[in-house]
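Before anything else, here's the structure in question.
Chains shown are a subset, placed as in the full complex.
Chain nomenclature is as follows: A and B, assigned in order of appearance, with residue numbering initiated at 1 for each chain independently.
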Amino acid sequence: MTPPRGVDLRVRIGPMALANPVLAASGTFGYGDELAHVVDVAALGGVITKTVTLKPRAGNPPRRIAETAGGMLNSIGLENVGLQAFVREKLPRLRALGATIVASLGGETPRDLERLLEALGGERGVSGFEINFSCPNIARGGARYWAVPRRLERTLQRLRPLTRAALIAKLPPDVTSVADLAVACEQGGADAVTAVNTFVGMAVDLEHMTSRLGRATGGLSGPAIKPLALARCHEAACAVRIPVIGSGGIMSGRDALEFIAVGATAVQVGTASFIHPRATLDVVEEMRALLAERRIARLLDWRAVLADPAARPPAALNRRRTSHG
Amino acid sequence: MKRVTPGWTQVSARVVRQRAVGAGHLWLDLAVPRAFDPPAPGQFVQLLLGPTATAALLPRPMSVAACRRARHGWELGFLYAPIGTGTRALAALEEDATLELLGPLGHGFPLEQPGTPVLVAGGRGVAPLLFAADALARSRRRCEFLFGARSRTQLVGLPDARARLERLGGRIHLCTDDGSVGFRGHVVALLERIAARLKPPLVVHACGPHAMLKAVARWSLARGVPSHLAMESIMACGTGVCRGCPLPRSPRARAAFRGARTPSLYGNEEWAMCCTEGPVFEAAALDWERIE
């Protein structure tokens, strides 16, 4: 096997230059320091911190996790330390570790998000902001509320002036058209969209005749959703010119390359970190090795080899059969 | 404040042996490399089998029931019940099969606390207490071992417990719901019955079904006896990053939380994470009304 050096994995997301396209997904990597003794976070493309809200949130009652076939439902409910503690305690530590930081922000209204970005928009060492428009687990300000193209576009128009850092919109999957949402985000001034957050799902405990979660529904993540996330990522990538960040069931370098092949510019690793705490870094390394094997020097030469942005999704893949294999 | 820097790693483990220990339970010994930080009693690990052994995606939390030095590292013992997909797949592993093991995780029993250690085990909750008895024996401390189950056959691991206690002359007290051996009744009733006869001060360390731990917690809070209870929760990560394993704090603990510098990895004012702050908690830390 060719030594994995020399593969150029760099990508850009708006103003943000990443050493490689692998980001730790929000809510699956804490505030970036919890796994630092096994993952050199500076070697990742970046770390997206747990979604932060203006006030701390205690999160939903148990149970918060239910494993399902090939995936898991979660009902965390955006438990987070709140803006103040995030700035005072969390950011400094993550900065000290040398990570490229993307702060995930959550709000129930456009105004909430403005206030968060007013506070954080100029924060030193924060390279980007991912706006969580797609939490399935909260009563207000969740995926259902935001899944309206015009609301997204207008909100992003208000947020755009508040920062020079990368502005990323994280989209929900449970919509008729991810493409429409992505286009709205592009028009609103987002530098990128993330496709996708968890899918709304449900599980029942027949023994106790209750939901297997503290709430009726939760968000499904993990390998089970990979084919669905891949299709939505492809759909978004075909619809917009800004970069798309793939998320959903990425467990390996192979998975990551699939998302990038259908048009993603970068990827997020989420649930995988619960199974292998080093998963994010493993994905980087496996991706590098796979590209080296295929003698591909730059990740960008791989990007979208299977996506034809002009074509509608169903036709795109069969048309091109390039032979990087 | 408890230790923050985690000492866990994920290593490859090898099945040394696996044997039935009655009532459908299994004892599993796994060899792990020296690099693995030796666990303390009450700590747990996450066992991960992978797609060619099981359809389960997430690792399964399991208390360490024994730990001894072995040729190339450590040999860890586990006592478990094959009840679902993950544990049944574990039960299908033969000698020399490999799996991944993450640990040691969480905080164990504060066995260093002075006083007479009273170990209270319910059913398969005996697992970490066997390890605790071992550790106490190693530091030449006598303990009282209360062990309760539904019936005689459900007292799994009893021979192991006896063997451990014999070495130091610790005493074992049995009880069963059906009276088929030992005291007839719950382990807390047994505790109540014999507590006065034990050498004070007492420190209770308990593991078992949550219903039993509730009763132990209430008993110990009422008597002013310190107690430490090994809790369970559905878990995903086991390392504090998923926020999936909350246990409700008691009102007192909530108030205390505000002043303390509890790491957010452990939880927040309302919820304590079972995997990082626990799995062993003081009785006063949790809101037993709200625990299922």
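Worth a mention:
Note that in this section a contact is a pair of C-beta atoms (placed from the backbone, for glycine too) under 8 Å apart; a residue touches a chain by one contact, two chains touch by 3 or more.
Computed from a predicted structure; not experimentally measured.
Whole-complex chain count, expressed with the shown labels: A x2, B x2.
Simple rule for what comes next: only the chains that are shown with their structure count from here on.
If you average the Cα atoms of chain A and of chain B, the two centres end up 36 Å apart. Of all residues in chain B, only 5-6, 9-10, 48, 55-59, 100, 102, 233-248, 264-265, 268-271, 292 touch chain A in the complex they form. Across the complex, chain B is touched by residues 27-31, 34-35, 37-38, 50, 56, 58-59, 61-67, 69-72, 74, 76, 79, 81, 85, 89-90, 222-223, 271, 273-278 of chain A.
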